[in-house]
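Only a portion of the chains appears, each positioned as in the full assembly.
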Amino acid sequence: MSKFTHIDDHGNAIMVDVSEKNQTTRTSQAEGFVYMNDKTLAMVVEGSHKKGDVLAVARIAGIQAAKKTSDLIPLCHPLMLSSVKVDFDAQPEQGRIRVLSMCKLTGQTGVEMEALTAVSVACLTVYDMCKAVDKMMRIEGVRVLSKSGGKSGDWSVVND
Amino acid sequence: MSKFTHIDDHGNAIMVDVSEKNQTTRTSQAEGFVYMNDKTLAMVVEGSHKKGDVLAVARIAGIQAAKKTSDLIPLCHPLMLSSVKVDFDAQPEQGRIRVLSMCKLTGQTGVEMEALTAVSVACLTVYDMCKAVDKMMRIEGVRVLSKSGGKSGDWSVVND
Amino acid sequence: MSKFTHIDDHGNAIMVDVSEKNQTTRTSQAEGFVYMNDKTLAMVVEGSHKKGDVLAVARIAGIQAAKKTSDLIPLCHPLMLSSVKVDFDAQPEQGRIRVLSMCKLTGQTGVEMEALTAVSVACLTVYDMCKAVDKMMRIEGVRVLSKSGGKSGDWSVVND
């Protein structure tokens, strides 16, 4: 029967032993969305053509957050990311900005949590920079899109 | 005309000067949801009666994350939270766990970002601990529910 | 003649060069004790059957501290732990809680300091959570119990 790997047989939290796992190249992509009103979204998009804009700051915040994942999430292993990318796609018709991240390393554990952390903190940073003009923003749809490498094989969300 | 406070007149990112703002007691509440399949949710709920469970770990992660907000979000001010709470509510009929946070301080800036960061990292920690049994989880509806204190007055989401 | 490896021939502190050491699987166990009065100990033990208890928080604090060792102890190398465990054993007859840690990695340096740091911070967290009801607690007997892997071979405390 499947069970939580982060909890041992006595119900205690553990950092799973990965020392027997293979060193393989592992990647993961994640996405998330910040919903905002039309005026705010227009301001973000317009700003994206100038230096110092909202998305440039959020991109850096997301990349740095990926590197802090094991400090933020108690049972995550420390690991050495070999690549992190964070991208944005303004989708005015849906009233939102899409945030997309990709993390990669050669190591013994997957990088889904790093991809999700990058997306979450990039979304929070967009929120922070826009909150003076829009109190009703919300962050939605934070999820893993795909992962590759590791024993469980490649996997991706269908139809996305 | 309203504009982004984190960007100066030349389009550059700045950490806003709050030194003229009043020291007042400020609070903020935020919420978020982790959607998961029924079996995973049942495992989380069942575990919540034992030590070392998923929600106890996520609660600590959320509290610690609130204290790291200014390190994660580039233009947030460092501040000294006087209280942080993180709570959970399993909602099996909606197939989700609700995460609720409350942050409080006496200071010159609001604590919405701290409340949102606590919720986001608590959600990510739930995700991390359950991902071995459920690949399709997603984090939804991360938003501010209310804030009090500060020049802009009290505010809360209606009908919530 | 044996000498301190962290100090060079001129008496200056250095981070020892380990680049010629072998990559081997290394483990270390450490222990420590928090002494407290009977009433406090009873409250901790009783709480350990409920969520949010003292030991669940201390366990997470110890695991996270192991990951911060190279940030806390100036001449420790950064390293990537592949497993961390922290356990507790209430010993009412001795008026104390025993804290036990185990750290593991495949790398070029031993993990004694990580195991000791996990124990120390778990003890401090127990202290923090109980200090409102007991001012006379003390932390005793923090030491390495065993190590394996590395050039110096396996080693363990006798009769323990």
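Just so it is clear, A, B and C label the chains in written order, and each chain counts residues from 1 on its own.
Simple rule for what comes next: contacts are C-beta pairs under 8 Å (C-beta built on N, C-alpha and C of every residue); 3 or more make two chains touch, one makes a residue touch a chain.
Every value quoted in this text rests on a predicted model; they were computed, and no experiment measured them.
Each protein chain is a copy of one sequence, and the assembly as a whole in this entry counts 6 such copies (shown in place: 3).
Quick note on the criterion: only the chains that are shown with their structure count from here on.
Chain A and chain B touch with mostly matching residues; of the residue numbers seen at this interface, over half occur in both copies. The distance from the centre of chain B to the centre of chain C, each centre being the mean of the chain's C-alpha atoms, comes to 31 Å.
With each centre defined as the average position of its C-alpha atoms, the distance from chain A to chain B rounds to 16 Å.
In chain A, the residues touching two or more other chains are 8, 12-13, 71, 74-75. On the chain A side of its complex with chain C, the touching residues are 8, 12-19, 70-71, 74-75, 77-80, 107-108. Those residues of chain C whose C-beta lies close enough to touch chain B in the complex are 48-53, 55-57, 59-61, 64. Note for the complex: chain B touches chain A at residues 2-8, 10-13, 32, 43, 47, 50-54, 56-57, 60-61, 64-65, 68, 71-76, 112-113, 116-117, 120-121, 123-125, 127-133, 135-144, 155, 157.
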